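To keep things clear, I will list the structure first and then write my remarks on it.
Missing here is one protein chain; the remaining ones are kept as they sit in the complex.
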Amino acid sequence: MANMTMIEAVQNALDIMMDRDPSVVVFGEDVGYFGGVFRCTAGLQKKYGRTRCFDTPISELGIVGAGIGMAAAGMKPCVELQFADYMYPAYDQIVSEAARLRYRSAGEFTCPMVVRMPTGGGIFGAQTHSQSPEALFTHVTGLKTVIPSTPEDARGLLMAAIDDPDPVIFLEPKRLYNGPFDGHHERPVVSWKKHDLGAVADDATAIPIGKARIMRLGNEVTVLAYGTMVHVALTAAEETGIDAEIIDLRTLLPLDTETVFGSVRRTGRCVIIHEATLTCGYGAELAALVQEQCFYHLEAPIQRVAGWDTPYPHAQEWFYFPGPKRVGEALRATVEAI
Amino acid sequence: MANMTMIEAVQNALDIMMDRDPSVVVFGEDVGYFGGVFRCTAGLQKKYGRTRCFDTPISELGIVGAGIGMAAAGMKPCVELQFADYMYPAYDQIVSEAARLRYRSAGEFTCPMVVRMPTGGGIFGAQTHSQSPEALFTHVTGLKTVIPSTPEDARGLLMAAIDDPDPVIFLEPKRLYNGPFDGHHERPVVSWKKHDLGAVADDATAIPIGKARIMRLGNEVTVLAYGTMVHVALTAAEETGIDAEIIDLRTLLPLDTETVFGSVRRTGRCVIIHEATLTCGYGAELAALVQEQCFYHLEAPIQRVAGWDTPYPHAQEWFYFPGPKRVGEALRATVEAI
Amino acid sequence: MTTGSKLSLHVPEPDWRPGDTPDFSNVQVPKAGSVRRPEVDEDPEAMRDLAYTIIRVLDRKGRAVGPWAGSLPDEALLTGLRHMMTLRIYDARMMMAQRQGKTSFYMQHLGEEAISCAFQMSLAKGDMNFPTYRQAGLLVAAGYPLTKMMCQVYSNDGDPVRGRQLPVFYSSKEHGFFSISGNLATQYIQAVGWAMASAIRQDDKIAAAWIGDGSTAESDFHAGLVFASTYRAPVVLNIVNNQWAISTFQGIARGGSGTFAARGHGFGLPALRVDGNDYLAVHAVAQWAVERARRNLGPTLVEYVTYRAGGHSTSDDPSAYRPKEESAAWPLGDPILRLKAHLIEKGLWSEDRHTQTEAEITETVVAAQKEAEAIGTLHDGRRPSPRDMFEDVYATMPPHLRRQRQEAGF
Partner (left out) sequence: MTTGSKLSLHVPEPDWRPGDTPDFSNVQVPKAGSVRRPEVDEDPEAMRDLAYTIIRVLDRKGRAVGPWAGSLPDEALLTGLRHMMTLRIYDARMMMAQRQGKTSFYMQHLGEEAISCAFQMSLAKGDMNFPTYRQAGLLVAAGYPLTKMMCQVYSNDGDPVRGRQLPVFYSSKEHGFFSISGNLATQYIQAVGWAMASAIRQDDKIAAAWIGDGSTAESDFHAGLVFASTYRAPVVLNIVNNQWAISTFQGIARGGSGTFAARGHGFGLPALRVDGNDYLAVHAVAQWAVERARRNLGPTLVEYVTYRAGGHSTSDDPSAYRPKEESAAWPLGDPILRLKAHLIEKGLWSEDRHTQTEAEITETVVAAQKEAEAIGTLHDGRRPSPRDMFEDVYATMPPHLRRQRQEAGF
């Protein structure tokens, strides 16, 4: 066991898969010589050559569109969009093409492509470097959507995503790249290197898509979270002393409903947290499913704690970010509801 | 009182607003000389000239992007996207630009633009002429999303949308263009001209955005619907004999929560229907809100009846479309749940 | 410094609208054989003129003339004629089938048959087209079974894409025909990506991208050109300029540039403009571009000048926006008649053989149609199961879809 940052874990997964399979190619803006603005592709061009890892023109549409063509030709592109906020120019190619190709050709043409993108806020990136667009992917049939919360998960899930025969959206919570973030922005950052959760196995193995993980066992309330919010939830539970069961969904689609429903049926209460804006966020689907499937077990309304329905502001970042205080209040309100 | 089809109603609203306000301009693919593939802009170029109503290159990005520039310059563009399925190339301009302009400039630049698009299936249009992407708009802060179910609403809401100081997504259920559709595809279509709901007032007036309408009073269960599904719901209620209260939301964002919650608290039961795919559809938000706000009044799980989580198929259209049978079953299950 | 003078918006209009008499006498159509044929490795800058002319081989007398003539042997020309005739007869049958309610929708090629039929003859096995809905000639010329095409149009149980797609949205990997998308232009950049993959793997397969005049305005066209130009992808970038995009004349998409081929000049690409109704010219230019790609010399942009003689689709009535006579007045003639005249001129063909072949092909097409209809049509007979609706969303059906399929009762 060694420790890695999430950046290193992503880089390691790419390295392993490129080494294993010559059809894996990596490209995107600044990912070649420079190794990506977050350094997730550092060293890959040097190791695998310019035709396996290269810079692209600034065209997210082009990156994904070319990736689809390559995937249809039997390669396994793993492309990077520099920020999730810049996925919109590629959205048509993702939704209308990557996600539909297998279906519309009845399996004749497929799209085994991974689209990686840093997501979420907490780095003073303002409205165009902080967005969490996961719900825009989970509404799209034909896509899988994955989001890790630890380096080990980042590596294992990315390996699985590259192996997957279908297009996978791989969201990397950029606030977690260097260390877990508990939402207390005023405190110093702990590096993954010095954190228990930063440990990765010596033997890199894929982690199956579609399996959630219970990060903390508990009885009073079930918390559904993913990405950065997993760490905020852990902190909120600790700080409130509430015996919360915290589930890291890891895959948003397909959702591990068994783990989710099993937990809520046991605790009878549920809080959902995410950083994306509230309305029509992924939490809405979670709430809709949970109320439907756990209705007769629910003792309190399901609460959602989420980003406000505003763009992500710069100066007011910490008023926007759903930190441990807001999460703690929701936990308390939910366990106290009768 | 006269009757109009929904196409005539849309055309009439555009005509009235163009006549009233020289800053209203209408453009899009085939909307000029020809008057639009659905004829919603018929006659406008002839009446107002080529610089007020014109054809554009096939670039949804360009249509919306140019519209934003015009709106920022003080005009009121009301643009047409030929099918909602083709809004994706414009999505970046809609989300990152139209929706954010007022916010990011603190009100200095604004975007009073309407983006019209035919939505929904039921015309054997297969996956690229049938989609209902409303949830992709309602998740976006800064947009309003409107969808009429009758000619009068289409006219009145479109007039309000054009008057609105912010960008409005105006979804036109194309299956309703010529007459109400109750989901019984095997029966002949009744034209709006011969239908009670096709009546429009002689005095065209705007219908405020943000107000739902109760289409049918009832006590056993509340049905939340919009667009084509309003008529399917009415039919299902009639056919099952269930005393359903049917609410036509008309505006999805901002939602008329007062009407919605008021009804559900009274009936204690709720069924949500839409044509869009289920997962992360707009119904998820409705369910999440209703369970949260009406929790202690709910006597049964909220059910959603929606398009399956597959692309909209061609041959299997009527197995995909959530028709009166499926809606009826959900109504029955919901009122019978104990 | 403002001028005080007023600006005004220029909105291009076609020369004629319904009621007007079209007159193409001022349209410059270069003489057949008059345009030079550069070497495939000539500097693109040096062949700039080829984007502003029209490469033509067949002259008015049906003779093949000039440096672009002779790319195909006689046998192939006879086959080519048969392909085009087959496509036209197939189209006519399917148009009728749609009117008879056997399917929901159809799109024909009337007047544009030469382009896809001839292009396909320049490709090799393993190459891949990324077509639009108006290049079924690629399939016909590749020997794809007509019955299968019809099954797709009927969305019946024989439809290889299980009734999921709109009619004419074929797909056949084996025949180098990429699954058609309803979203215009999206496949242009995908073709470039496919070609890049071939180059990365150091394979020898090339790709062909297809787009209509109107659709060049879409973003994907730009992305395609940018990527093709940067990575020198082995791809032929085709633009079919049939003068119309539904009701919109080509001037709206083209704007101030003289031609669509000229778009390539902004990217340093060789750009050729060719008579799309001249089977021989289309083939010669395609072959030239294919050779360039194959020899790793990079992409070529080709504009095919043609005319959409029919409506946009069965949902369209062109008499609402253009003179009925425009099609007949169009100066490039009919591709089938022109190739036919050439073959007769060469002594390889006759009116009689033509009539006889027409009858033969009709018989074949009708037989195929019977076979397809014996399986079913959109509303009758054996049709894809509703179960199929849930397949192929993913390689493995995830639990939520299994549940939904169950709920749907299949």
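To keep things simple, chains are lettered A, B and C as they appear, and every chain counts its residues starting from 1.
One rule holds for everything that comes next: a contact is a pair of C-beta atoms (placed from the backbone, for glycine too) under 8 Å apart; a residue touches a chain by one contact, two chains touch by 3 or more.
Values in this document were obtained by computation on a predicted structure and should not be read as measured data.
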Given C:257, C:315, C:362 or C:385, the one touching the chain that is not displayed: C:257
Identified contact with the non-displayed chain, of A:163, A:292 or A:309: A:309
Of C:53, C:198, C:306 or C:404, the residue in touch with the unshown chain: C:198
Hidden partner interface residues of chain A, rising order: 29-30, 32-34, 37, 50-51, 54-59, 61-62, 85-86, 88-89, 124-129, 278-279, 308-311, 313-316, 319-320
Chain B, residues in touch with the chain not shown (by the definition above): 23, 25, 51-52, 56-57, 59, 61-62, 65-70, 72-75, 77, 89, 92-93, 96-97, 100-110, 141-142, 144, 165-166, 210, 253-255, 257
Touching residues (missing chain, whole complex) on chain C: 1-12, 44-45, 124, 126, 196, 198-200, 202-206, 217, 219-223, 226, 228-234, 251-258, 262-269, 290, 294-296, 298
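The rule is short, and it goes like this: only the chains that are shown with their structure count from here on.
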Chain at the geometric heart of the assembly (C-alpha centres): B
Separation of chain A from chain C, taking each centre as the mean of its C-alpha atoms, in whole Å: 41
Separation of chain A from chain B, taking each centre as the mean of its C-alpha atoms, in whole Å: 32
Chain centre separation in whole Å, for chain C relative to chain B (CA means): 36
Multi-chain contact residues (two or more partners), chain C: 162, 164-165, 169, 181-183, 219-220, 393, 400
Chain A: positions in contact with at least two other chains: 89, 92, 96, 100, 103-104, 141-142, 253
